[in-house]
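Just passing along the structure, written as structure tokens.
The complex appears here minus one protein chain, its other protein chains still in place.
So, chain A:
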Amino acid sequence: MPPVGTVRTTCAYCGVGCGVSATPQADGTVAIAGDKLHPANLGRLCVKGSALGETVSLDGRLLYPQVREADGLRRVSWDVALDQMAAKWRAVIDEHGPDAVALYVSGQLLTEDYYVANKLMKGYVGSANIDTNSRLCMSSAVAGYKRAFGEDLVPLCYDDLELADMVVLVGSNTAWCHPILFQRILKAKEARPNMKLVVIDPRRTATCELADLHLPIKSGTDVWLFNGLLSYLSRIGAVAPDFVLEHTNGFDAALAAASIDCADPAAVAKVCRIDPALLLEFYEAFAATAKTITAYSMGVNQSSAGTDKVNAIINCHLIGGRIGQPGMGPFSITGQPNAMGGREVGGLANMLAAHMDLERADHRDVVQTFWDSPAMADKGGLKAVDLFQAIEDGKVKAVWVMATNPIVSLPDADQARRALAKCELVVASDIMQNTDTNAYAHVLLPALGWGEKDGTVTNSERRISRQRAFLPAPGEALGDWKIISLFAQRMGYAGFDFPDAAAVFDEHARLSGFRNHAEDIPRAFDMSGLAGLSGDAYQELEPVQWPARRDAAGVIHSEARLFADRRFAHGDGKARFIATATRAPANAVCEDYPLTLNTGRVRDQWHTMTRTGKSHTLADHISESFVDIHPQDALLHGVREGELARISSAWGAMVARVQHGGGIARGSVFIPIHWNGQTSSDARVGALVNPVVDPVSGEPEFKHTPVRIDQFRVNWHSFILSRTEVNLDSVAHWTRIQGKAFARYELAGRNNIGDFGAWARALLGVADLDADWLEYEDKTAGVYRAVHVVDDRIEQCIFLSPRQDMPSRAWLASLFAKDQLSEIDRVGLLVGMPVEKGADTGPTVCSCFGVGRNTICNAIVEQNLETVAQVTACLKAGGNCGSCVPEIKKILVHTRAELAAG
């Protein structure tokens, strides 16, 4: 049973990791508030977090294990599903070796889930073929930190953002993607107006609106910019020579590499396509501000030079020794709620566990000894993009996808689809029944979702927080750690008999401290202080940053920021400058694909929308996928704002609505990542993205794909609001948008519709000819509107036009909140807008001329009319057939009597 009352937990979304207070209500809803005691957010929540309560319904949930058979999915018991999986895995491993199976997991998993998954693959199956969607998100940041510091270490904490004198946001639309951090920065800036905010982003995003300086550099030129900065800092002497000498290696090589083509700011400005004065302003400000934080996200990481970008940034901090002190340092802000937890347990194919390395025999020995496991992977496994290539090539024959949707989110996503279609066994653990990926799964396993599952997550500042359950487990869903453990046990592996999540956490904490001494295998990642917690203590665990060690007295010591002692994790204790030679994105624009595609998030959606897509509140901000393009490019390529366009690359194509005003520079387009086969007919931007990866991190280049854009000509536009699901198989283009008590569909088609009424009834599934069905038809103009009413309540409506000149959806949407339509509402239904009562003319007296009683009375009084003839002369009433003349006479007598009575 879930606990009652208010439960403190952690948000399901981004890497800020805000504390959330969830209070289940008697009516089944959940009241959501920010947790005032959580250090990440201190009670604040962004719009996505605030709407979490709207996402916990069981609509569309995957509730039972299912197995695909010839005629579709069949519900089975856990035993049957797991036995079937285990038999196949054993057969594949026996015949093809352990590298023929793989896990593809997710930053949505809790640390406990992640830990067990990693343990299964690396210690028992004996393969490192476990990778995660975090590969797509921040693996370049990991690789950059490891190269510079010797371990994946975020040196600073959120408080530093408030202590800095300058915050440089690189490739990060923080205002939309990490709203609470952005609010903290803004608040600090409000208190100290001298604090500088610099944004480096090819797009003029919402984040730029409050920046002191925006450098709209050309996509992919970050290394030029920061190499230029390194060179500049060196030249003007903004250097900490002692720090560089005593605590770093590689400075000369890095400076030499930077100086090849970035020594001249004017040349750098030209490559970056920005005003040289702007560039120098930034360089000067950076040189002059000791307490500077450079924070970066996907704009840096998702690049074929992502790791070099990270190191180019870190180099600029090392040269001035700007690290390890309050208010300064290079700060990777992660995208997912538990990307960091995944890094800690070794959830990437090139990591082991607890920040140890696969390649090092001594590290492998530590882990294998601790696990007492029968096998141990000894080389890196397949990273995400390579993994799906290997699946398509038939090298990997069984894949288990957990809590992620690779057919939507991977680059060259159609390749991922081909891969899964060919794979012998695809297992998907998910919370939703229908996803693009589940369509290719042979086995579906129901997992617990946010609010139901229980464990820990780590945010971008190394802070471990509890995610706690406050809802009962629905159907037969289980926690991911439990599912993996059950599977491992069926595979015959010992070491998976965890009684609960706390036991997993305890093992993870103990491993982090195992042989973690200066004289043995020292690691900065150490949360051994959290080992040995009682069940209650785990349940009550307050947010805590690692390292977290216990002193002799048993008191836990946690570190807010690292490297204060200027000791780094490389063997010699020094940090490393990395020489970052400039290189352009792998695929350049060309005649066929003349525009650069940039992808990213919108403010109110998350990933592939399985959760945020359920919220009507979040649907209002941006309801359809779009392609943002500069108006001059639109003109050049023959597309128009508000209309549909087909965007294609050498890898795939999609359709989205053209918009301007997203702050895009000429030569680029921007498309959001969220829409997929469940929410739209053809809006998976992943299909277009080039499958190029960074050579070090393996992170794909999501921010730079050459594309073209063409008009997507349609014959008609339509929208539907419906309480029930609509069959859209026959529609060329559609997007589904969640509303309150209904779903909205925006449609467009290329076919010629013969019989509008029959078409609409088929779409809405209204076969009953006696249904309460209102319709309006202007056949030659191609305009049709129909409303289906059931028991005086609006059930569905559909509007069709050859142009996009249809009424606003807002008023119609509001009618879905009513249990009964009023008469005046009903009149307005087909108009699509409210019909104002207006001046009430009263009941009709003269039908020939449509004159009402009130109109006649008013005329009699105002114009002092005395005879029927005068009334007729004035209002026409009574002037045709004369049948109302007697009535007009009566009205005259009555009204004049009233007048006389005064």
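Keep in mind that, in the parts below, contacts are C-beta pairs under 8 Å (C-beta built on N, C-alpha and C of every residue); 3 or more make two chains touch, one makes a residue touch a chain; residues count from 1.
The working rule: contacts and distances are computed from a predicted model.
Of the names listed as "Sulfur carrier protein ThiS", "Thiamin ABC transporter, permease", "Menaquinol:cytochrome c reductase cytochrome b subunit" or "FAD-dependent oxidoreductase", the one that matches the UniProt record for the absent chain is "FAD-dependent oxidoreductase". Contact with the chain that does not appear here is found for just one residue of A:Ala288, A:Ala494, A:Ala817 or A:Val831, A:Val831.
Against the chain not displayed here, chain A makes contact via residues 772-781, 783, 789, 805, 826, 830-831, 833, 835-836, 838, 844, 847-850, 879-883, 885-886.
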